[in-house]
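Quick one: this structure, given as structure tokens, is what I'll be asking you about.
Apart from one protein chain that is not included, each protein chain of the complex appears where it belongs.
Here the chain labels run A, B and C in written order, and each chain numbers its own residues starting at 1.
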Amino acid sequence: MTGLGTQELNDYLAAVFPEAVGYRVEAAAEDELRVRLCVGARHLRPGGTVSGPAMFELADFAMYAAVLSRIGRVALAVTTSANIDFMRKPEAGRDLVASVRVLKLGRVLAVGDVMIRSDGSDAIVARASLTYSIPPSDRKNGGLA
Amino acid sequence: MTGLGTQELNDYLAAVFPEAVGYRVEAAAEDELRVRLCVGARHLRPGGTVSGPAMFELADFAMYAAVLSRIGRVALAVTTSANIDFMRKPEAGRDLVASVRVLKLGRVLAVGDVMIRSDGSDAIVARASLTYSIPPSDRKNGGLA
Amino acid sequence: MTGLGTQELNDYLAAVFPEAVGYRVEAAAEDELRVRLCVGARHLRPGGTVSGPAMFELADFAMYAAVLSRIGRVALAVTTSANIDFMRKPEAGRDLVASVRVLKLGRVLAVGDVMIRSDGSDAIVARASLTYSIPPSDRKNGGLA
Partner (left out) sequence: MTGLGTQELNDYLAAVFPEAVGYRVEAAAEDELRVRLCVGARHLRPGGTVSGPAMFELADFAMYAAVLSRIGRVALAVTTSANIDFMRKPEAGRDLVASVRVLKLGRVLAVGDVMIRSDGSDAIVARASLTYSIPPSDRKNGGLA
């Protein structure tokens, strides 16, 4: 098994994305991975709402973490497409929590769904689906189906 | 006519998005609007590539500018959905240029396409389609069909 | 409450979509609605796989049924956008089953997620997200948040 646990994921992500401040993988299970975004000034629009691009970044980061958690360190995996629906205003002064489910982990493509909620709330603020491309050299290392 | 010209757009966007440093609307015509992103350190992934979230932000910003250019100052217009395909690595050390076409400007929803290229290149780095929701109070001011 | 139960849904859908042969709403609960597609020759590609457009039609039909189940007969609700990922080949000779979750039911837009599986299998064949626009005249009748 070449996947990564929660601590390894956080260490690796901090190393490859030094600019990604405020993200923390909280749980990495086979069926779902959870990432918390500690919302800061740089994520806010005037008025105090988390911006759309900040939520996109959270979804993208969370899907990348989910791919790593399954196949290990594949620094070159890249997003090939993403679709995101913004449905509700996040609650003011709360962290955002993204839950990822990997729906497919193929030889070439990984597909996952991300639901973003305000911490402590059940209402879905945004949903995203993302496709990552996994480069051949990294695929050799992984346990991809 | 309640739309905005290039200078008015840049002034208004700087006022409502003080954090959006590095963007400049270069041309705002009926059929196409163009936004340049002066790529800086905060937009880069390790290795020097512009990050996916930075390109998403550029597409989102450009579509918002295109809506403003047509219907004037609608601070509350919000993105309801976005779809983005990342197709090529941007060229190192170049600005990115986004070209927007507004495909629909209805009473409730505006839909547009965005093509992102490296400055000076014809190859499309990313394409996005975005839907904005226009709040009723702002719609009264605009000339929406 | 103006929503519809399973039997009412099937009767209404057969009346407004007489051409939609082979679909049956099997369960309509608050949190999930399920539609079965009895796969026939017209849904197949050469080789026996269900075609992409047939799966799109199933997802679209299922989301429409889910909207009706919540707000009643709104014949004029229309799809405004859809995103679909095809992930696996459906199993030969099996029905397809679509499970819908309505993620947002607003005054103007309804957003939902659809997972399509081969009957009896857990593997997700396709996932879709769809947005429906609900016309104002119909909205007055419904219990929309």
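Note that in this section a residue touches a chain if its C-beta (ideal position, glycine included) is under 8 Å from a C-beta of that chain, and two chains touch if they have at least 3 such contacts.
No experiment lies behind these values; they were computed from the predicted model shown.
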| item | value |
| --- | --- |
| Touch with the omitted chain, as defined above, among B:9, B:37 or B:111 | B:111 |
| Contacts of chain C with the absent chain, listed as residue ranges | 16-19, 42, 45-46, 52-53, 56-57, 60, 78-87 |
| Missing-chain contacts mapped onto chain B | 83, 85, 87-88, 103-104, 106, 111, 113, 124, 127, 129, 131 |
| Where the missing chain touches chain A, by residue | 80-81, 83, 108-109, 131, 133 |
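Definition applied: only the chains that are shown with their structure count from here on.
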| item | value |
| --- | --- |
| Farthest chain relative to chain A (centres taken as mean CA coordinates) | C |
| Chain A-chain B separation of Cα centroids, rounded to whole Å | 24 |
| Junction residues of chain C - those touching two or more other chains | 83, 131 |
